[in-house]
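Every protein chain of the complex appears in place save one, which is left out.
To keep things simple, chains are lettered A, B and C as they appear, and every chain counts its residues starting from 1.
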Amino acid sequence: MRNKDFITGKVPITKEEVRAISINKLDLLNAKTFIDVGAGTGSVSIEAGYSYPNLKVIAIERNDDAYELVNKNKEKFNLKNVEVIKAYAPIKLDGDIKADAIFLGGTGKKLEEIIDWSKELLVPGGRLVANFIIIDTFYEMLRLIKEKGFKEIDVTVLNVAKLEKLGTGEYFKPHNPIYIISCEKGVE
Amino acid sequence: MRNKDFITGKVPITKEEVRAISINKLDLLNAKTFIDVGAGTGSVSIEAGYSYPNLKVIAIERNDDAYELVNKNKEKFNLKNVEVIKAYAPIKLDGDIKADAIFLGGTGKKLEEIIDWSKELLVPGGRLVANFIIIDTFYEMLRLIKEKGFKEIDVTVLNVAKLEKLGTGEYFKPHNPIYIISCEKGVE
Amino acid sequence: MRNKDFITGKVPITKEEVRAISINKLDLLNAKTFIDVGAGTGSVSIEAGYSYPNLKVIAIERNDDAYELVNKNKEKFNLKNVEVIKAYAPIKLDGDIKADAIFLGGTGKKLEEIIDWSKELLVPGGRLVANFIIIDTFYEMLRLIKEKGFKEIDVTVLNVAKLEKLGTGEYFKPHNPIYIISCEKGVE
Partner (left out) sequence: MRNKDFITGKVPITKEEVRAISINKLDLLNAKTFIDVGAGTGSVSIEAGYSYPNLKVIAIERNDDAYELVNKNKEKFNLKNVEVIKAYAPIKLDGDIKADAIFLGGTGKKLEEIIDWSKELLVPGGRLVANFIIIDTFYEMLRLIKEKGFKEIDVTVLNVAKLEKLGTGEYFKPHNPIYIISCEKGVE
């Protein structure tokens, strides 16, 4: 999906190239349940729900504006498989929910708690994918997933630049470098 | 899909991050027919065919080794919806084929012919996506699609680096910068 | 020199990392005369004049604000060896001036004329260095210097990002990618 497909407000939206890679690394094709933590505009949740109609998507977002945006985008694309929860992760989820994949897009101060909670929720072999622009949080996450025994750790730094007009010519306008971590809960 | 999922030989394989973005830009979700020109190892064809079981994929590849690899990967993933044609594009396709999306991954000297042929084959609004590492070919393609009236031109340069071990530490090993062009055949 | 050392206004200043590389590629250590075309804030002229007191620096700048800035910076660093000319290059220079090195930082529409004029002015083996963010102009320059027989062509694309505060953490804020071309007038 293109970024212009989404209703956005002042909430920063994951850029489409970053979203494409992140969703790809989540391996959602045969997944049943996907949790999007700190959903922001919800673009990851929405594209996941739209691309995989049989997938159950749970988007968790605590910010008022962002929460509303996810709901607006959910409506725009008429997605029945996306549930939006207004809360500050980690939270206790109803029922006996297990996740095949979890995405961390807006992790703040509770990084370790969220990683532990993700490990609890993930099925064996389940995928955990996270995006960072802050190097401190990136580095902390990398340390934590190694320490906590996640497997198949893959770390990418992505520098995207887009061709834009400038005067009578065109130049490559750079986006912020993004660190993408993906890993799996091991099969014990 | 991860790069390690594919059978590869000496044929260079599109890196998984580049493939994820390229497939995303092809908008295959509701597409019927997709043509992959210069399929290489076929990773784009295979991932497209695997991710979208209702999509008809036509992979065109003239190189012997590459042709065999696409077939091996097709077998590995047991894909009935991928047809592999050993030929040097542009070629005349049987029947009255129209494409919703075309990917150029291995365009060589016949760039303008292939673009004209793509425009013929594409349905109105159909997507043309191309990857380049050679700057000459990238610029030439950009010039040609503008001249030939393609719409929604979007140009990305992608610098991916992957964390790898070096001695007792880790460093970001860079991949070659890739230029990704996507555009649409206009609706007349 | 650090960027904060310079008086700047609304005129864009060459970033210090780009300036360091460009001046390095100009090989000014044993040069007598250096011409800076489209001097902008004059940071390249000023750093060159400051670093090499025996070098004669000629800065050509047509923009009013920029012209004034070069002069202000010249004064700030008390540089007697920097001459600032308010003009639109190429111009006829007084006397029998030959240049050991020429820098193009703000080339606009007269690219080919400026390259020809540079070739005239340069001593055999003299260095021509140029910075671009516009890809069209970069590519045109590359084509022209090949066509006109410049030697030792070296092309760098430079992606610089600087660590900056963001909330309670730090992220790498990217600068625009810069194309740096350097080459030499051959010795006939």
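What we mean here is this: a residue touches a chain if its C-beta (ideal position, glycine included) is under 8 Å from a C-beta of that chain, and two chains touch if they have at least 3 such contacts.
Note that the coordinates shown come from a computational prediction; the quantities given were computed from them, not determined experimentally.
Asks: Mind giving the shown chains that are in contact with the missing chain?
Replies: When the entire complex is considered, the left-out chain reaches A, B, C.
Asks: One chain isn't shown here. Among B:3, B:51, B:71 or B:137, which residue touches it?
Replies: B:137
Asks: Just checking the interface: what residues of chain A touch the absent partner chain?
Replies: 135, 139, 157, 159, 177
Asks: Residue by residue, what part of chain B touches the chain that was omitted?
Replies: Touching the chain left out of view, chain B contributes residues 133-137, 159, 161, 163, 166-167, 169-177.
Asks: May I ask you to list the residues on chain C that touch the chain which is not drawn?
Replies: Considering the whole complex, chain C reaches the absent chain at 1, 16-17, 19-21, 23-25, 29, 50-51, 154-163, 170, 172.
Basically, only the chains that are shown with their structure count from here on.
Asks: By mean C-alpha coordinates, which chain is most distant from chain B?
Replies: Relative to chain B, the chain with the farthest C-alpha centre is C.
Asks: Does the chain A and chain B pair touch with the same residues on each side or with different residues, judged by whether over half of the numbers are shared?
Replies: same
Asks: Just the number, please: Cα centre separation of chain B and chain C in whole Å.
Replies: Comparing mean C-alpha positions, chain C is 40 Å from chain B.
Asks: Can you check how far apart chain A and chain B are, centre to centre, with Cα atoms defining each centre and the answer in Å?
Replies: Going by mean C-alpha positions, chain A sits 26 Å from chain B.
Asks: Would you pick out the residues of chain A that each touch at least 2 other chains?
Replies: Residues 159, 161, 163, 170, 172.
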